[in-house]
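I'd like to ask you about the structure that follows.
One protein chain omitted, others in place.
The letters A, B and C name the chains in turn, as written, and every chain counts its residues from 1.
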Amino acid sequence: MLTVNSVSVKIGAILALKNFTLDIKKGEMISLIGRNGAGKTTLLKSIMGVNKLANGTIKFNDLDLNNSASHERAALGIGYMPEDRGLIPELTVEENILLPSWSIKSLDSNNRLTLVYQIMPELKEMSERKALLLSGGQQKMAALGRALVSGTQLLLLDEPFEGVAPALSQRLSEVIKGLKKQNMSIILSQSEQNHTEDIFDKKFLIERGENVN
Amino acid sequence: MNFFRQCLILISSILISLLTFVGISNADGHKGFKLGVVTFLSGPAAEPFGVPAWNGGKLFIKLLNEGKVPAPYNKKGFGGMKITAIPIDESGGATKQVQEFRNLVQRDKVDAVLGYVSSGDCMAIPSVADELKALTVLYDCGTPRVFEDASYKYVFRTAAHAAMDNIAIAKYLIEKGHDISSIAGINQNYAWGKDSWKDFSVSVKKLSPSSEIKNELFPKIFSGQYGTEISALMNSKAKVVHSSLWGGDLQSFILQAKPRGLFKRTQVVFSAGDHVMPGLGNKYPEGVILGARGQYGMMAPDTELNKWFYKSYMDEYGVFPAQPPYRMVQGLMGLKMAIEKAMEKNGGKKPNKDEIAAAFKGLEFDSPGGLVQMKLGDGHQAIQPHAIGTTAKDKDGNITVTDIVRYKASCVNPPNGIKAVDWINAGFPGADC
Amino acid sequence: MSEKLYNNLLFQSIFLMSFLILVGLLIPNWLVFVITKAIAYGLVGLGIITLMRGGLVSFGQGFVFGIGGYTAGLLGTQAGLTDAMLLLFVSFLFTGLVGLIIAPLLARYRDIFFAMLSLAFSMVLYGILIKIDAIGGSDGFVLPESTYFGIKPSSEYADYILYVVAIIMTGFISILLRYYYDSTPGLIALAVRENELRVEYLGSSAFNVAVLNFTIAAGLGGMGGALNGIALGHIDPEFTYWTTSGEFVFISILAGYLSVPAVFLAALLLELVRSFSGRYFPDTWQLILGLFLILSIIFIPSGIGSFFKQFFDRLKKSK
Partner (left out) sequence: MVDEILTIVLDGAIYASWLFIVALGLTFVFGVLKILNIAHGGIYALGAYSTATLVPIFYSLGMPEQLVILAMLVSALAVAIVITPIMERGILRRFYGQDEVLIVLVTYAIYLVLEDVQKLIWGMNSLYVSEPRELLGALEFGSLYYVGYDLALIGLAIFCGLFLWFVLNKTQSGKIVLAVIHNPEISGCMGVNINKVYLAAFFIGAFLAALAGSFTAPLISVQVGISVAVVIESFAVVIIGGLGSIPGAVIGALIIGMARAACVHKLPEAEIFIMYFCMAGMLIFKPKGLFQGAQARKI
């Protein structure tokens, strides 16, 4: 459903992605593995339209994304969970989760929220707290919930386990495994292979912006 | 994109060289008289001073070139030479003006420069003018310091400096029997405001030593908001409030103070208050004592020359002329007289700047505002008669100026060689009233 | 290799300087004057560019411009010092010293905060200057005519001599700056621009770089202010006003941070545009200047200097 075809991205003077190619089919779950600075975040951001492509194409369900803005890509059903969570501190957890549904008209906010709470009941307990007051792990969870609201088709999860206490990390891992059962496509980036290894259909190794499979 | 950029660079460089060429070629082979005119065309001083002054100047130059001005100004142009004026915007500060002045003299090769409303510009320009040997006529600015602190060969000022405005007002207050037991002032925080207040307050103290100074406010220029100042002035309960505010500041002050009753509770005097009358019309308060920096506008003398000028201006622009056009025309008249006097001497050739400067020194000429005499600063600085009046409603309900008292030039101006402030401090010795 | 390049640079610069000095004899007086003024503005721009190399832009160079101008002016009127070269040099040192004193206050900040803090400094100086009546308040004051080695040139040649002095002094300063830019601390500044944290990890202090650069920028700005004051023969608080500072920023952005001569070209361009729009469109010169600013930022975002660089790179390739 998503094809990344020999994409290069420049950040400043540095070529952060070089001719990177990747594709993911419906219901597939793939792992993107590389060290810090290898280009994982750049790739995910490029899929979201944050970074401009120097060349190459990104297609989603045969639709060329090159000229669409971030918000248009989100409206296609791509959910994104950034590495640094990117929650809005002044808003409550629930407001953060609902944010995509406020702008994307095709989403039914009640439905999506119910779904998120169903998958992660612990979010409901903290729903009225300001994001400012959450711990790092709780923020990850809220950010995943937010990604789920707009991500009806594809989820891009950037290092969901990074810097999270082991227990929470285990919990997140379970949640993500559970998503696979819902026929969701997921790209998950990691800096090292870990306990979730068994759930992936494919694995991409990225090094200095290149696909080194 | 790259190609586009390079084209842009190319075009702009061609444009600049073209303009440069125009600038250079313009400078040569001119037969008439080329006059640089510097006055405010943008910024807050444009509407009250620069533009009406230049309107008056433009009209007068046009009429001169057509030979339609009554005697003694009936010769075409300047001594038969057609006048070409190059207007330049005075805004941007004295330093920028020095540069514009150099451009006028060196690049455009003007025969003379007429200009400057701002006192700061008048302080900066003369030394450059003498250095470049460029004939310069200051037509409006007020600071007495120009010819009191230094002397210049090629610089003349055809209007009286500001000391007269405030001396005359102090005299008027006393002659008309106003209570001056306490005074307060609101003047802008720069040389003009400070000098005006000093001249006024010292004059009052000299004429009425028991009078008390209540409040001395110096808001910054172009602030436009005077609510606080008005409260402070009213709290001080001074009998007389003096102000040399001008332009938008004066208009805003009037608009803000009127509904708060300042003009009803105290006697307000505006040392340069007439030039906002055309704009404000009947919003101008009654009972205000005001000067026009000379016998101008509603206080102009009843002479043929004035009637002609007043009518010509009124016909052209639909409002009556206040001080700015009078002063610019006064400058043009002085320059014309000096040039024609020099031509009489040299047999009718186009005079050089030394000949004009020699003729200008000590010149006396009639203007719509009365007789102008180049008496101070060894013949470089004019004195002129003055008038002070009080605003009132006429029978149609329009605001006009009544109770006008006229002062001889020698009554409100210091004699040659004495600084205005020393003259005031000494109690006006030798004043001929 | 680098030895050769520097020799080459020195040779190029002296050639350019002599060329300009000769050209000064041929062009009309007003253009000589405009170029002198452009050099004064260019010096300040050069200071901003030195800061830009370290990722900082000062929106308050009017501060040092004013201090330089008033230093030269006060030394002239109060101490009777009229030697132009000495005045320029003393202003350079004194303003640099002032820069060194306030730099630690400023160097803690980045981006818009650095810009705004420097702007605030210049506005405070403006507030002070218009209040001091002893030095003319808002009107400023006139400078005495300058001398050179004790000789006062006749007024026909005064402009040209100052022009020559300005070119020589600025020429050598530009050469020194080029050496500085290519030296280790100069290159560290560029690295700070790219990634401040990385520079800190490598053991250099971004703070020190900022202090050093600000001090240099202050000295240059002071010298520019002194030159501007001497050339015009007048100074006033407008030197420190925010609109003046805005022009300096414009010059350095128009020039870009890659090339030293580009700064002076940018300053000259601005001077000419402003002066000609004032001459031919006295009512709407601000509109023309504004459009010129917008268009040049849109179409030459990385500055005239980038053209220079492209041009020389291409030249090298073709060799």
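Brief remarks follow.
Just so it is clear, a residue touches a chain if its C-beta (ideal position, glycine included) is under 8 Å from a C-beta of that chain, and two chains touch if they have at least 3 such contacts.
Because the structure is predicted, anything quoted here is derived from the model rather than measured.
The chain we do not see here touches A, B, C in the full complex.
For the chain missing from the display, the contacting residue among C:57, C:142 or C:220 is C:57, taking the whole complex into account.
Within the whole complex, the absent chain has one touching residue among B:74, B:181 or B:223, and that is B:223.
The chain not displayed touches chain B at residues 42-48, 51, 189, 215-220, 222-225, 227-229, 231-232, 234-235, 237, 247-248, 251-252, 255-256, 259-261, 276, 279-280, 283. Looking at chain C, the residues touching the absent chain are 57, 59, 105, 108-109, 111-113, 115-117, 119-121, 123-124, 126-128, 130-131, 242-243, 246, 249-250, 253, 283-287, 289-291, 293-294, 297-298, 301. Listed for chain A, the residues touching the missing chain in the whole complex are 45, 48-50, 69-71, 73-75, 80, 82, 84-91, 95, 99-100, 102-104, 131-132, 134-136, 139, 146, 150, 163.
Following the convention adopted for this analysis, only the chains that are shown with their structure count from here on.
Interchain contacts give a graph that is no line, ring or star and is not complete, per the touch definition above.
Ranked by separation of Cα centres from chain C, the top chain is A. A comparison of C-alpha centroids places C closest to the centre of the full protein.
Computed centre separation for the pair chain B/chain C is 37 angstrom, with centres defined by C-alpha atoms. Mean C-alpha position of chain A lies 72 Å from that of chain B. On chain C, the positions that touch chain B within their shared complex are 28-31, 33, 37, 130-131, 133, 136-142, 145, 155, 158, 228-229, 232-236, 238-239, 241, 269, 272-273, 275-276, 278-280, 282-283, 285-286, 295, 299-300, 307.
Of all residues in chain B, only 4-5, 8-9, 12, 16, 19-20, 23-24, 41-42, 86-89, 92-96, 98-100, 102-103, 106-108, 119-120, 123-124, 127-128, 131-133, 143, 189-191, 194, 221 touch chain C in the complex they form.
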